[in-house]
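Okay, handing you the structure first.
All protein chains of the complex are present and in place, except for one that has been dropped.
== chain A ==
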Amino acid sequence: MAFKRIYTKISNITKATCTLKAEGARYGELAKVNGMPAQVISVVDEDVTLQVFSGTEGVSSYSEVVFTGSPPTLKVSDLLAGRFLNGYGEPIDGGSELRGESRMIKGNAVNPIKRSSPSTLLATGIAGIDLNNTLVTGQKIPFFANPDQPYNEVLADVAMRAEADKIILGGMGLSNDDYLFFKNKFTKGGVLNKTVCFINTSENPPLERLLIPDMACTAAEYFANDQKQKVLILLTDMTLYADALAIVANKMDQIPSKDSMPGSLYSDLASIYEKSVQFAHGGSITIIAVTTLNEGDITHAIPDNTGYITEGQLFLKQDPDIGKVIIDPFRSLSRLKQNVIGKKTRSDHPQVMNALIRLYADAVNAKSKKENGFDLNEYDKRCMDFAKEYSRKLLAVDVNISIEQMLDTGWSLLKTYFKKYEVGIKEEFLEKYWNEEKTIKA
């Protein structure tokens, strides 16, 4: 732009947007309203509507509006590593200004035929994940958790243990305590130099959250594609991101669909999650997100749409029988595990995993039988004993063992509690593993 376009007459102000008459504005371009960052979200004839990220408090009908002529960008370079930034990609760590190439956020989609099939195992040591819901690089998967569950702690554990060249944290509506928790964890773990954090805390304006995932993805694409690195993106909490989308849609007079969410929620979320990719050159973007639930309700539009987009979901659940948080084996799923289990891991992996879960389901049935006051038969009792051990040794989130150890533990549980014909496993594996004596390390 050769000259700055400045306007001083705003015709319409809502809590999140303002509208004015302006010429030559472009959809998606950034502007400043009273010095506050805003983005063009609609142009109809000369009426330009801006979403003001910080909210419109203090905007008057005579406020100054300056159009920048370009959409939001991030300055990408290796200097991003170790930095803490806000939703606009500006440092909040007191460090120097970012330098590097300015890249438009919300970049183009990867041509699907240029993608590679994600098939590199991403081990976490947590058996509820590695055994039952094995992850691969290039996958996108959220934790579904109630607000009272330790989702950020588990997320941080996964990040620290997973093999990644860069960890990019997108914090949306993060409590200041959790922000400091992540900061501490990364510092103590000695991984600060391979992390980039985009932070919007609950103290910041909610609409600024809208930029966080796109910023994180743009940084990730730089490292994964330009530098061919393995990048892990952590996004927490996507429910708060969706809430911000709903605010804007509402102020735009859009007709809400289910649960007051905008009709475009699916596409909006997909545009973020689909940034996960395995490139042929070895670089990859893996996204692990958090979607908080209301009392476990997954039919709400946010987890529901997320579930349709992501490649599975990991459910956290409090198991009262063992007094620990476990990864729920029924409702959790990793869609891409088929690419690695039994192929990159031991060949009995799929069958052992399924047998254990099926028998755990029998235990749940037995439990409800008991709760309804019925006598349990001998099989029911065995199932319930098994379930407790299974939960303690394999489902709890504090487990940290190798996949080999998980499988051996599985076999030993099967042998302890069941007969051969009850486990429904292919003969060839039974022959190999049923009689094998192996000492299990606890």
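Quick note on the criterion: a contact is a pair of C-beta atoms (placed from the backbone, for glycine too) under 8 Å apart; a residue touches a chain by one contact, two chains touch by 3 or more; residues count from 1.
Basically, contacts and distances are computed from a predicted model.
Q: Missing chain's UniProt protein name, "Carbohydrate ABC transporter permease", "UDP-glucose 4-epimerase", "Monovalent cation/H+ antiporter subunit D family protein" or "V-type ATP synthase alpha chain"?
A: Missing chain, per its UniProt entry: "V-type ATP synthase alpha chain".
Q: Out of A:254, A:347 or A:400, which is the one that touches the chain we can't see?
A: For the chain that is not drawn, the touching residue is A:254.
Q: For the chain that got dropped from the picture, name the residues of chain A it touches.
A: Residues 23-28, 41-45, 71, 104, 106-118, 138-139, 225, 254-258, 263-264, 266-267, 270-271, 274-275, 277, 279, 299-301, 304-305, 307-309, 311-313, 330-331, 333, 335-336, 338, 350, 354, 357-358, 361, 368-369, 372, 374-375, 377-379, 421-422, 424, 426-427 of chain A touch the chain absent from view.
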